[in-house]
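Missing here: one protein chain of the complex. Every other protein chain is in place.
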Amino acid sequence: MQNILSWITANEQMFYIVILMIFVGIEVIGRVPSVLHTPLMSGANAIHGVVVIGAIIVMGKAEANNYLSLILGFLAVVLGTLNVVGGFVVTDRMLEMFKSKKKK
Amino acid sequence: MQNILSWITANEQMFYIVILMIFVGIEVIGRVPSVLHTPLMSGANAIHGVVVIGAIIVMGKAEANNYLSLILGFLAVVLGTLNVVGGFVVTDRMLEMFKSKKKK
Amino acid sequence: MQLSILTLLYLIASVTFIIGLRMLSHPATARKGNLIAAAGMALAIFGTIFLYRDENGNKLHNYLFIFAGLILGSLIGTLAAKKVKMTAMPEMVSLFNGMGGACAALIAMIEFNHLSTLLSQVPDITYPVAFVTNDGRSAIAGRLLIILAGLIIGSVSFAGSVVAWGKLNGKVKDFSFKGQHIFNIVLLLIILSLAALLIFDFTKSSNNIFYLIFGLSIIYGVFFVLPIGGADMPVVISLLNSFTGVAAACGGFLYNNKVMLTGGILVGAAGTLLTILMCKAMNRSLLNVLVGSFGGGSNAASSTQTAGNYKEITLNDAAVVMSYASKVVIVPGYGLAVAQAQHVCHELEKLLEEKGVNVTYAIHPVAGRMPGHMNVLLAEADVNYEKLLEMEQANEDFKNTDVVLILGANDVVNPAAKTDPASPIYGMPILEVEQSKLVIVNKRSMKPGYAGIENMLFFQPKTSMLFGDAKGVLQKLVAEIKTL
Partner (left out) sequence: MQLSILTLLYLIASVTFIIGLRMLSHPATARKGNLIAAAGMALAIFGTIFLYRDENGNKLHNYLFIFAGLILGSLIGTLAAKKVKMTAMPEMVSLFNGMGGACAALIAMIEFNHLSTLLSQVPDITYPVAFVTNDGRSAIAGRLLIILAGLIIGSVSFAGSVVAWGKLNGKVKDFSFKGQHIFNIVLLLIILSLAALLIFDFTKSSNNIFYLIFGLSIIYGVFFVLPIGGADMPVVISLLNSFTGVAAACGGFLYNNKVMLTGGILVGAAGTLLTILMCKAMNRSLLNVLVGSFGGGSNAASSTQTAGNYKEITLNDAAVVMSYASKVVIVPGYGLAVAQAQHVCHELEKLLEEKGVNVTYAIHPVAGRMPGHMNVLLAEADVNYEKLLEMEQANEDFKNTDVVLILGANDVVNPAAKTDPASPIYGMPILEVEQSKLVIVNKRSMKPGYAGIENMLFFQPKTSMLFGDAKGVLQKLVAEIKTL
């Protein structure tokens, strides 16, 4: 208990950021028309690709002779980039169709 | 410039909290019916009375012989409490009327 | 340990503020939301009192004073809040808001004294002190910046709110002089320059500059609100509300206190948006409100000459027409509120219902001087909630209405909003009362309403005027109907 409390105090600001972000996420999505669920899902999917930054950091810190780290890190960078780039491109492709139809 | 940047870095988390809170505030109020503007205004009014906490801290830290601080601090506590208590009570009074009508 | 619990309490309080505000935005949950936020506030306050420890682990002292202040504030606050009349609600809110602003300004003042005392005790200090350097002093500069922000914003909010309260009360009159907007801008620039001077160049005489800034901020607050039309006050109050929120957030920065920071910013952001929403609901821009193009002064200028012929109806005729109608719609407006006629209006409604007339109210969202003003008023008079129709619904119903009784409303039924693109209210949605069979308008004269413009509705063949104070007229109407 003591432990948890002091952990919370030490990371107070982190907790605020997390909790506020949860509110933002919920509020932002709150009233979406179901027509947009698919592009929204894939757009959100692309955003969590931000994890690639962790991969880059891991990779960039690995010593040149630590092959395990290098290989795993390289894989992580590739997969993370896939998630980001693929996610944004596929979302854009979907939304492009929506848009061009509307202008007509 | 340098100064501002390092200030931002030093208070990074604070900035996140402030910016996220702004988003939360905007999103939360986003789609209010104008019927509720008055109680909403007075409810928000009560919330910023949280400033009374600052007054309490100032007051509680003042040395017993620092009369200026004591007097100003006391005034601050009274005014802040007025804001909080008055704000919540008045809001409740308004909303009570709304509610009881509805149940009928 | 204590500090950890306090941190947790603050976190909880912040969350209750968000949830409370969120629930406040929906009619069904509003009241509960208010109570939740209040509970969170209580948690934060008592947590601070008992659990706060400063950097050296000391508890707070002066408990006597603190509790005395709390009790005094609560007593006055509760009394005032319970006693205030529903029509005086905006005044009350404005006053409470001013108290918050003053509190923030006082805190800034004490903290400044503290800082300057500390500085003067530094042994070999050489004035002027330039805080904005690359060494440790920039922290002091940041502190000063926040203190000054709290002082200026808090003072403006305080002075502005008090003036707004006075205006709504009728104690303070609109006042403006030529070039006042320029004067205001110059004043603001002076304040900001002085603040910069203080931060960049701290000398022994800085104390005086500080109090000068305080004084000028108060003056600025007064002149900021003075020229704005009394009827625009709700918008101004909402704006000042968000100011106080920001001032509270400054306190949060100062004490690294998250609940003050989050609470303040939340209200600051929400208040700003609310202000904008209110302006939109009145079909105006914020700038337009602040510069006051038709907020008040212009009212006097607009003439009382009428643009045609209108006809009057006698009390007796009005009583007869309504008693034998099958459907009557009452349109309440600002005049009903000032005349405090909501109770007798409810009486009239009951009387007519007893006679078998179907009576409802058509509520325009910005009727009166506060958003939702009419709902609050009629709710106070115990009018059944289901009888209050919102604008869209009411507009569909007017076709089947025999008599529309307009009580002290004007702009919200002005057809110019739909037909005349040159009108200042063009584009504002209105209650389309002219679709009904007969319109009876109660007001005291042919004077225009808030927007200061002529209302062609009054000159239409199906409209009849019933002059007099709303309360008096309604009382007579009730008496008349009883004798029928």
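Letters A, B and C mark the chains in the order given here, with residues in each chain numbered from 1 onward.
What we mean here is this: a residue touches a chain if its C-beta (ideal position, glycine included) is under 8 Å from a C-beta of that chain, and two chains touch if they have at least 3 such contacts.
Remember, predicted model here, so these are calculated numbers, not experimental data.
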Partners of the unshown chain among those that are drawn: A, B
Missing-partner contacts on chain A, residue numbers: 2-3, 6-7, 14, 17-18, 21-26, 28-62, 64, 68-70, 72-99, 101-102, 104
Absent chain, residues of chain B that touch it: 2, 5-6, 8-9, 12-13, 15-16, 19-20, 23
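We adopt the following convention: only the chains that are shown with their structure count from here on.
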Pairwise touch network: line, ring, star, complete, or other: complete
Far-end chain from chain C, centres as C-alpha averages: A
Distance between chain centroids, defined by C-alpha means - chain A, chain B (Å): 33
Centroid spacing, where centroids are CA-atom means, of chain A and chain C in whole angstrom: 41
Where chain A touches two or more other chains at once, by residue number: 13, 16, 20, 23
Shared interface positions of chain C, touching two or more other chains: 18, 258, 262
